[in-house]
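Quick notes on the structure that follows.
Of the protein chains in this complex, one is absent; all others appear in place.
Up next is subunit A:
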């Protein structure tokens, strides 16, 4: 076995009095892909930042080619050939793709920039990741998945010896993830050492050579991927058995009242003629590719963006929803897919976030802070939110706890109809299980729930009925046994639907 290129030896890392890494050992070898898995808050991101020199370790050693190194900054790490791709993109939004790829190491000819050469190489890197954006496009105009590809193109340009990626596929579609994996394999073949984190165990199985499982700031297991099943990985991460991830589906009574009926919903530029009905106690899945108009249609329905519908009925009454407060008044609530940009005020505490949407319920002219505190106590208990202390800045919570807080926040408005968009994006399997159980209980108590998700398994595991959207329209509807991955994909891709798969 080859010597490791980069290693952590007994690395501890503390933030103030709180130790988040308790003696981590990791080995990264040339020509090998290491997957680092673990629940949110297990310390994966911190371990990666220590590897890349982005954060100094509190104690312990970092070995590069067997020699102890002390990176004073990210730049020293990069100079040594270690490139970290952050979970949150590290791109200058106002600059073009090309300017970003060469940011900080612009090519020059004499005193002037060598634009022709940079252009040529940008195109080459972008072509390698099959990203069809124009190098002159400002990054702010790109979709999240294109940004991820630009990040990878940027890393290609840096001739990385060690490439560290923090959840690279979280924002990618399956097709884009496949392109990424081709590149990972090409890089591996040239001897690059690669580390990545992921919550998708399927892709760990597919692409990694070895897997290290972290739990509570320690590496609890490292093994070749072929020796571990996905179930074993999940069990090692959580420390308990999670084979029953999805709660049993309850039958929706045939005479259950229709809570929501939407006829001919148009969201200009995104969705057209969307019609569906939702019964009490039902979980309705909405599947489709990213960009199929799922999110925009539901945001339009909830008055969050400009939309028009022939008719919207809630609990049998015709209603007009023009702004978010109209939706809330009819007890219709939307949980956004983007918890960081649209869901939570990251600079604020949990209390302010929890009550923001339903502030009118807390006091009259003045806010009743006691009632807010009581609500927070309830939410922490009910949703099992794990924060070090009550007044922690929400931005410092782990992704899973942020998501639970966001769910608690929308529940403060006591919705009868809840639309959740990507409810488990980028969170660990243990928290997923809790959120699924919560949604299932909520439906069982007579609420109507719409789940938008890109994760096929999630839709299949949760929904009683599934709408598949394609190019802004509902391309198909599936129910019961007909909800299969293949059927969803066929509808989503517009491959002629098999009549047998049509729901009755």
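The definition used in the following text is that a residue touches a chain if its C-beta (ideal position, glycine included) is under 8 Å from a C-beta of that chain, and two chains touch if they have at least 3 such contacts; residues count from 1.
We take it that contacts and distances are computed from a predicted model.
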Any idea which of "Ribose transport system permease protein", "Ion-translocating oxidoreductase complex subunit E", "Polyphosphate kinase" or "Uroporphyrinogen decarboxylase family protein" UniProt assigns to the chain that's been left out?
"Ribose transport system permease protein"
Of the listed residues A:328, A:418, A:449 or A:492, which contacts the missing chain in the full complex?
A:328
From A:8, A:24, A:274 or A:304, residue that would touch the chain that is not displayed
A:304
Residue of A:92, A:306, A:392 or A:495 in touch with the missing chain, whole complex considered
A:392
Option from A:101, A:344 or A:435 whose C-beta touches the chain left out
A:344
Against the chain that's been left off, what residues of subunit A make contact? List them.
15-18, 20, 45-46, 304, 323-325, 328, 334, 336, 341-348, 352, 356-360, 363, 365-367, 369, 388-389, 391-393, 396, 409, 413
